[in-house]
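Here it is, the structure in full.
Removed: one protein chain of the complex. Kept in place: all other protein chains.
A, B and C label the chains in the order they appear, each numbered from 1.
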Amino acid sequence: MHRFALIGAGRIGRIHAANLAALPGATLACVADTDAAAASALAEKFGARVAEPVAAIADESIDALLIASSTDTHATFIEAGAGAGKAIFCEKPLDLDLARAARCLAVAERAGVVLRLGFNRRYDPSFARIRAEITAGRIGALATLSITSRDPSPPPVEYIRRSGGLFRDMMIHDFDMARWLLGEEPVQVYARGACFVDAAIGAAGDVDTAVALLTTGSGRLCQITNSRRCAFGYDQRIEAFGELGMLRADNATATRVEHAHADGFVTEPALPFFLERYADAYRLELADFLTALSGGAEQLATGRDGLRALALADAAQRSHESGQPVAVS
Amino acid sequence: MHRFALIGAGRIGRIHAANLAALPGATLACVADTDAAAASALAEKFGARVAEPVAAIADESIDALLIASSTDTHATFIEAGAGAGKAIFCEKPLDLDLARAARCLAVAERAGVVLRLGFNRRYDPSFARIRAEITAGRIGALATLSITSRDPSPPPVEYIRRSGGLFRDMMIHDFDMARWLLGEEPVQVYARGACFVDAAIGAAGDVDTAVALLTTGSGRLCQITNSRRCAFGYDQRIEAFGELGMLRADNATATRVEHAHADGFVTEPALPFFLERYADAYRLELADFLTALSGGAEQLATGRDGLRALALADAAQRSHESGQPVAVS
Amino acid sequence: MHRFALIGAGRIGRIHAANLAALPGATLACVADTDAAAASALAEKFGARVAEPVAAIADESIDALLIASSTDTHATFIEAGAGAGKAIFCEKPLDLDLARAARCLAVAERAGVVLRLGFNRRYDPSFARIRAEITAGRIGALATLSITSRDPSPPPVEYIRRSGGLFRDMMIHDFDMARWLLGEEPVQVYARGACFVDAAIGAAGDVDTAVALLTTGSGRLCQITNSRRCAFGYDQRIEAFGELGMLRADNATATRVEHAHADGFVTEPALPFFLERYADAYRLELADFLTALSGGAEQLATGRDGLRALALADAAQRSHESGQPVAVS
Partner (left out) sequence: MHRFALIGAGRIGRIHAANLAALPGATLACVADTDAAAASALAEKFGARVAEPVAAIADESIDALLIASSTDTHATFIEAGAGAGKAIFCEKPLDLDLARAARCLAVAERAGVVLRLGFNRRYDPSFARIRAEITAGRIGALATLSITSRDPSPPPVEYIRRSGGLFRDMMIHDFDMARWLLGEEPVQVYARGACFVDAAIGAAGDVDTAVALLTTGSGRLCQITNSRRCAFGYDQRIEAFGELGMLRADNATATRVEHAHADGFVTEPALPFFLERYADAYRLELADFLTALSGGAEQLATGRDGLRALALADAAQRSHESGQPVAVS
């Protein structure tokens, strides 16, 4: 039985807590949060105790940390956890600053602990199937990849200001997905952004609409398109095209009902946001983290994957600012 | 070059005239209609001359008759054409009265002329593909068949009164389709009708909504559903289910555009009515009639097929009236 | 907190136990099964104790019974539970014998206990949405209904022999769905069956392929088609057609991935069977039973609904045997 400490009792923390409760072989032992009320409510619900993060990390009865606190605390908690020999599952990103993220990763690697990043989309059943089919050679050699990722509505500008910008906050998921599906490292990024959704986002120095074009060493091409607004739900789609065909994951909907009337055939909008669309993925990624703890083969992103995705986000940001393609080493 | 006389310059006659004009190996030589203006307009458009039906049928330079006049004239024109040795393509049905239809067919058979009925749906590319796949064994032994056929809106009650009723006027197409796809003769019909669309149809002694259940000799089961009203266009679908799978033909639409918005994903309504949905079918059935004239293999309904479909329609009408299943010999 | 006794630790019992465990406000207190090993394994997993059914029903600390034992025990356990004043959730059917079911229902009604039947499909999100949309008038007055229900492969003949036959064992779900969606009672049933899947099923006196046609008092028409075999998974679809349009629920699939290759565009087969297709439905129906226990409005089938569905199944069986439509009072 693996005993977990959860650091962060916010929206994502609560999802992880519920998923952990349903997993055989794992126990939520304690919950930490700067919001004491949130921590104790969650702890009570799942029969855990409340603890300070430092104490939780030091606690020898704890095997694993689930870090779902604010981004600026990730690196510190990872380093502390690594020092205490804990296995660590951390929400992305390691840190918004690439150098800081690299130092943190080096600490974890020296400590030899398991460190996995929460790139939940790798566990979406549709995207996971695309990866499996590519790997099985079902479309032959992959040539181009197209990733569409649109949020239903923009976050508050206050959030935008602390987010590191669209490329590091939002497109970073797509960079991880691109690396995971392309089977090769992108060596160059070209990105363009615009502000069509909310002028306040532009005033805060960010974009709300962006596209990127990645090129790998062998010439594979990946297009990514992002928007902070989408009228028809949380638009999450992927197309992988190769010599023998194409794999295409369309949006998920709440039901399979079609309403036919005088204006046409209508199916439901896409699921509203990540909690609905990636409910299965959150559950499966935690189960796979347990597999990792047992030394089994898993698909989770490692700390190093997190660093690579962040490097691509940085390159995209620089490309957007300079108007030039940016090489990624 | 086969020279045709067209009898009937109404809606269907005009379609046949245009299709004939585009067919190599066929010429529209003359047009006959009780509406002289309609006949001469159509004749002029396609370089044909106007003729009385009797004269057209007697004309030795004419090889083939295209009968698209009102239903009550079909049997008479077929018999006259058969007497003159013409090949005959006639819109369905032979006649609304089964005995009259049988006599007419006997005349044509004794004369040894080619007689084909315009069950145009056999030429719909989707339905024809279902037939081809069944025949090729792609779903193994066929077990059940389901046919959906709904008109966009009811015809005038005046038409209903002369139509022979829904089973003979509308469901007769589905009876032909059922026979064609089942690969066996139905031996029993059970039918139920109701009046949900227009009370005047009920007052005229007919129904506007109906279902039928056919059973073949080996026990295959076919469900048919009809409505004289359909909010989303001309609903024309078929499902054939067998031991190895299912073939399903969905409705055709004018474009493949999907509009995603806050209420969902919307595609266009079904094509509005038979002129649009079966445009290809009308073209292909006439081409196949030319094949028949050359002695080639074709899929057209014969006079005998027309008689069988009418017998099923009669049985359905009797079943609806009696509330009992009716055997078909 | 409602304390439950689960009677029956088989496949369905285990599903209910897991769903109960995740429901706030409910506790699985004890498990009974004639297979002691199954009972104790399940009890241990969810922290319950093992009990004899009689003892469990008599136990004053138990509020509610979850009956998932073999069909022939349902009526006895319901009557015992009613005598002990327990709320009862019972898998369908009440009993295979209509008179026995009616007596059992009368006992429960006299006792005034909550009695709900597990017609799980009412909780399928797609079917529930069809019902909600019909009720909201989205397709206007309902005219016809079409229900398709096909199992992936036939059960053992041994099961068939004890099942009461396809109409009572399998189509009973569709009869409940028909009543629930039609908004009126069927007054007549016509049914036809055949044996296309397994000759041994025919030898056991049953059919493996069947269709039924229901007529309601106002003339609404409902077609049902069943098969004990389906090559492409568990085929569960509904179409409701009315004056303003149609609602159509298509099959659910494990992912939304489409594979395009030289032979076409391929999506996955339907989910394999009821455990996968109705996973959500099983969870939601139990939550709604809790709502019922609190006196809230729910959609569960009552004992009386169970009796009506059984009466329709009996009528269908008689119709199949006699070849005649059968009136249902």
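Of note:
Keep in mind that, in the parts below, contacts are C-beta pairs under 8 Å (C-beta built on N, C-alpha and C of every residue); 3 or more make two chains touch, one makes a residue touch a chain.
Everything numeric here is computed off the predicted structure, so don't read it as measured data.
Of the candidate positions A:T27, A:T76 or A:Q223, contact with the unshown chain belongs to A:Q223.
In the complete assembly, the contact with the undisplayed chain comes from B:A252, out of B:A75, B:L117 or B:A252.
Residue-wise, the contact with the chain that is not shown comes from A:G245, picked out of A:P53, A:G245 or A:G306.
Panel shows chain A; residues 139, 141, 143-144, 146, 150, 190, 192, 194-197, 209-211, 213, 215, 219-221, 223, 225, 227, 229, 231-232, 235, 241, 243-246, 323-325 of it touch the chain omitted from the view.
In the full complex, chain B touches the hidden chain at residues 22, 125-126, 129-130, 133, 138-139, 244-252, 254-262. Summarising the interface, chain C meets the missing chain with residues 231-232, 253, 260-270.
By our rule, only the chains that are shown with their structure count from here on.
The minimal number of chain-to-chain contact steps leading from chain A to chain C is 1.
In terms of the distance between Cα centroids, chain A is separated most widely from B. Comparing per-chain C-alpha centres with the mean over every protein C-alpha atom, the closest match is chain C. For chain A, the set of residues touching two or more other chains reads 260-262.
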